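Left out: one protein chain. Kept in place: all the others.
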Amino acid sequence: MMEILEYIGMALILIGGIFLFLGALGLVRMPDLYTRLQAGTKASTLGAMSTVLGVGLLHPDWILKILIIVIFIGVANPLSSHALARASYRKGVIPFSKNNIDKYKKAVKKQIKNLTS
Amino acid sequence: MTIILTIVFTLMAIGLILSMFRFVKGPRSGDRAMALDTFSIIITAAMVLLAHVFERYIYVDVALIYAVLGFVGVIVIARYIEGAL
Amino acid sequence: MIFIILLIIMAVLLLAAAVYSIVHRDLLFAVMGTGIVSVVLSLFFYLLQAPDVALTEAAIGIALTTIIFIITIRNTTRDEDEIIDKENEKL
Partner (left out) sequence: MKNVFIIILLVVIGYFLANTFADIPFGENRIGDIESSETVAGYYLSNTVEKSKVANVITAIVVNYRGLDTLGEVTVLFLASTGLASILYRRKEEEEDVERLNLPSSRIMRTGVRVLFPSIVLLGIYVFIHGHLTPGGGFQGGTIVATGFLLMLISYKGFNTNHNRMVWIESLAGLSFVGIGIWGLLSGNTFLENSTNVGVLNSLISGGLIPIIYIVVGFKVAVELTGILDILLKIKPKK
């Protein structure tokens, strides 16, 4: 039983490491800020959660604090990424010109009109 | 088992170098804040993994506090960029 | 062996971030540089098995110092609008 848990934990740690690396690679390779945000948040959140859970499976008596760390990462990291994306858009950073879809523009205009009136 | 840990630590180190590259190069403040965020999350994972290497339960506490506090600075930077602070 | 290589890589990162934060003229980027310095420094203390110091560095260096510096920058000046306009013209 313990050996199976160890194998699963090691596999989770390896997957987590690969995803952390992919997140950092996406941070370098992606063309503009929003795609970089997406790569750097999704991949690295999954990677960190997976690594931490893998360590929790290797040591079953640590599982409480490990679960708290996983929940904190899962709440906090998307929150900071959301705040960054919103702030950059409001500040006037234009998305990558090859995708012409920009649905957020209308909502921002409406909100600004509501604020000023 | 040790070879997997070596591979994972190497990947994390390469990730740190890549996000440092983005931090130095990134044209806007959003890119740099994103690099800071990625930095702190990679280091959180590395700390939990090092607690496993050192076999000390107490060391998980540091990673716990890291996971909480790493994002507060990024949120404050984001609110400042927005001009809302 | 991997331990020593990790230490060397982290030392190089630490120096790079410190030099960046000294050299750069934009104050916000310099503050982010000090944030990275304290992140890496905290991992250093952790690797050298001093969790108390690592915890202090994490709590004070990353969160509090960065926040107080940014609030201070807000209360004084920092020119960013020009940079954004220049970048948008390029795209």
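We call the chains A, B and C, going by the order they appear; numbering starts again at 1 in every chain.
Keep in mind that, in the parts below, a residue touches a chain if its C-beta (ideal position, glycine included) is under 8 Å from a C-beta of that chain, and two chains touch if they have at least 3 such contacts.
None of these values were measured; they are calculated from a predicted model.
S.K.: Give the labels of the shown chains that the missing chain contacts, considering the complete complex.
M.R.: A, B, C
S.K.: Which residue numbers on chain C touch the omitted chain?
M.R.: Residues 51-52, 54-56, 59-60, 63-64, 67-68, 71-72, 74-77 of chain C touch the chain that is not shown.
S.K.: When the complex is taken as a whole, what residues of chain B touch the one chain not shown?
M.R.: Its contact residues with the unshown chain are 58, 61-62, 64-65, 68-69, 72, 75-76, 79, 82-85.
S.K.: Where does chain A touch the missing chain, residue by residue?
M.R.: 72, 75-76, 79, 82-83, 86, 90, 115
Keep in mind that, in the parts below, only the chains that are shown with their structure count from here on.
S.K.: Work out per-chain C-alpha centres and flag the one nearest the whole-protein C-alpha centre.
M.R.: B
S.K.: Please tell me the distance, in whole Å, between the geometric centres of chain A and chain B computed from their C-alpha atoms.
M.R.: Distance between chain centres, rounded to whole Å: 12 Å.
S.K.: Indicate the residues of chain B shared as contacts by at least two other chains.
M.R.: Residues 9, 16, 28, 33, 61, 70, 77, 81 of chain B each touch two or more of the other chains.
S.K.: Give the residues of chain C touching no fewer than two other chains, as numbers and ranges.
M.R.: 84, 87
S.K.: Looking at the complex, which residues from chain B come into contact with chain C?
M.R.: 6, 9-10, 13, 16-17, 20, 23-24, 27-29, 32-33, 36, 39-40, 43, 46-47, 50, 54, 58-59, 61-62, 65-66, 69-70, 72-73, 76-77, 80-81, 85
S.K.: Would you pull the chain A residues touching chain B in the complex into a rising list?
M.R.: 6, 10, 13-14, 16-18, 20-21, 23-25, 27-28, 33, 36-37, 40-41, 44-45, 47-48, 51-52, 55, 58-59, 61-62, 65-66, 68-69, 72-73, 76-77, 79-81, 83-88, 90-91, 93
S.K.: Going by the contact rule at the top, pick out the chain B residues touching chain A in the complex.
M.R.: Residues in contact with chain A: 1, 4-5, 7-9, 11-12, 14-16, 18-19, 21-22, 28, 30-31, 33-35, 37-38, 41-42, 44-45, 48-49, 51-52, 57, 60-61, 63-64, 67-68, 70-71, 74-75, 77-79, 81-84.
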